[in-house]
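Removed: one protein chain of the complex. Kept in place: all other protein chains.
Then we have chain A:
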Amino acid sequence: MRESRDRIYPLDNRTASHMFANLMAHACICFRVGMTDQGNEIKMNVAPPRFGSKSLVGSPLRRKEDDAFVRGAGCYTGDIAKENMLHAVVVRSPMASGSFVIDSLDEALAASGVKLILTAEDVAHMSDLPAMGMRKGPDGIKAPYRNIPVLCRDKVRYVGDAIAFVVAETVEQARDAAELLEISFEGAEAVIDTGEALADGAPPVWPDADSNRAYVNTLGDADATAEAFKNAHHVTVIDFVQNRLVSNYMETRAAIGDWDGERNRYTLTVGSQGVHGTRDIVSRILGDDAELRVITPDVGGGFGPKGFVYREYPLVLEAAKRLGRPVRWVGDRTEHFLTDAHGRDNVVHAEMAMDGEGRFLGLRIDLTAAMGAYTHQFGVAIPWFGVTMSTGVYDIPALDFTLTGVFTHTCPVDAYRGAGRPEAAFLIETLVDACARDMQLAPDEIRRRNFIRPDQMPYRTPGGRLYDVGEFAGHMDRAMENADWAGFPARLETSKARGRVRGIGMASYIEACAFAGSEPAFVALQDDGTVTVDIGTQSNGQGHATAYAQFVAETIGLDINAVEVIQGDTDRIAKGGGTGGSRSIPLGGVSAYRAGEALATKIRKIASEELEASPDDIELSGGQAVVAGTDKAISLADIAKAATDPADLKAEAEFKQDEATYPNGTHICEVEIDPATGIAEVVRYTIVDDFGMTVNPMLLAGQVHGGVVQGIGQALLEQTVYDETGQLLTASFMDYALPRAGDVPNFSFETRNVPSITNALGIKGAGEAGTIGAAPAAMNAVTDALYRAYGVTHINMPATPAAVWEAIRRARE
């Protein structure tokens, strides 16, 4: 039985607006406010707001983008049909390892409707897909990249590796023809398990290397850590597998290539997470002198893996150029499972040294991270993000981290929602619970003893990160209150009476967002008095069109519907960094706000000349510039007409951040397990997050809900399974369990914001946090239930009914 309560967003809650106003008014931030989606204001100390109750920033405004989506009028890449368009399919490797020879294309080329078949020879002029982010090993040397060829030349290294690209009049004809390629394969032994990649005699993914070791990176102080362990009262050890996940955005990838010979120019239409990065990388792969325009229409979810460049992007362009017609490729769900970058997949050994009171003295971690068969775009760097966050919210003096990347004959691994940070949070938060069990301390008590205290901020972690602010005990206490932690024993008894076992678990996570960088925003007043915002981030569903409009509308006194946000076209937007790492609002939001302010100043100046008043007396509201205290006014449309220099109607801003921001919070999960079936049901779930500042509480809650369900999915349901020969057994929704509506409860979500002082508006970022907190909270709850009832101290993710049932059976033996 599910016990969580449903909650309603307040239309009248202005808490966050007040906070935003204060941020604007005072550089020094010495107050804290939060809001719940129940509408309860939890703690406020707010001076009179600069923007008053009219403030758009901080309000749960409904989304500008939704009208089209609810009508079915969204436009995703696969919805676009161009005149004279051809269709392409990819011929993929049926085996995980081996060599091949294409014996004949004749029959396929002769098949009905077939226009072109590309193989490795045809794309020999192209570069391999470039990977980046390799760090020096302890020997001071960077290990080599093993980049993905656009099409395999003679070797295949995982099931789904691309061999040929077939283009025909219809997709059915292309599929039929793909069956007619004559290819001789010679299979070889494959290594699949991450934990076995370095075993003696493991089949090599790259035979010219001496092992499947992709690289080794170390971090911390091994000597100091050894000393800490020598002096330890107790050492707690955990070993676990961080399961491999498939992102499963609902829109599979698709791409359309166009070629304009007269202008020597390609156009790629693709669902990306940023057009500029896509353009730069695809151009590099194409390696010719033609221009490339990239357009991204609506995107049906991204979560990281849609941000990368995949083989089909240069291939649709090459085919379009050769054939002089648009070429569209739309991946199917099985291709998504086989070849879109996977996420996570670590094998972990971790040890914590403690004193007699459960104070952490030192942390030693040995982590093996799967790369898959190649170095994927950012794949080698992703585990490193986790390494640097490995001490979490705790004051741990010594860290000794060894990270080993390994190749296996599997789909390449790269960023998936959180990208290294969920792995780090899971590691430390489940280790801390294990420490608590060993020391016979309550999970909150061991956390309390080890949290970095607010008075230690700013705090440099052993991982090298600089936390600016954070009140970890504050949100833990609040979450325990909201979750009625104290009432758990009574609920446990109720469950027992029904023959169920019950557990409660928490995770106090911290993560890094908005990595050092910038994101320019360009605003312009249009002839009709509306304002456009051009920005190079890319909404994949987050609601950028609304959030950025809130910032800009605020500065110019407009309704958000009078502000149009434009993304996804390299012709239109000069530059941009794309969306990823929860960076769009912390970086782009500040830039949009500042660009809006700069435009407002210009508008005031023109208005002051037209109305013969001082610019300081001009107020912008309701689409007009008004001389304060008078009825003298001019519309923004008339201001646009009055401008003598077009530059007076444009402004831009680019906020740069040198350090990441650090969202943090506490998730508390309660599960009930039926020992007869092994089904673990999430019955209560409570979140208290510190996102620094809330731009739109409705969008924020949406990000958190969705993220939490992805985390619960990892903990309880999702598992990517290859058999020992490298065939992907979970290659459709029949075999890979994505959370459904009945698998998850409603969530109690509240913010307890402590504004960032790294970010100009106090914003920390919120796109990934839900996922990061959820998996450890859920697994700590499952383990707690199994430990209380059966003394089980460990179960790997996902805690499926079969796995839970088996753990109970073993414990009972």
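The definition used in the following text is that a contact is a pair of C-beta atoms (placed from the backbone, for glycine too) under 8 Å apart; a residue touches a chain by one contact, two chains touch by 3 or more; residues count from 1.
The rule is simple: contacts and distances are computed from a predicted model.
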| item | value |
| --- | --- |
| Per UniProt record, name of the chain withheld from view ["(2Fe-2S)-binding protein", "NADH-quinone oxidoreductase subunit A", "Ancillary SecYEG translocon subunit" or "L-cysteine S-thiosulfotransferase subunit SoxA"] | "(2Fe-2S)-binding protein" |
| Residue of A:339, A:542 or A:753 in touch with the missing chain, whole complex considered | A:542 |
| Full-complex contact with the absent chain, from A:122, A:161, A:258 or A:298 | A:298 |
| Residue of A:499, A:742 or A:791 touching the missing chain in the full complex | A:742 |
| Those residues of chain A which, in the complete complex, touch the missing chain | 2, 6, 8-9, 62-63, 65-76, 78-79, 81, 172, 247-252, 298-301, 303, 330, 332-334, 540-543, 698-699, 701-702, 704-710, 732-734, 738-742, 744, 746-747, 770 |
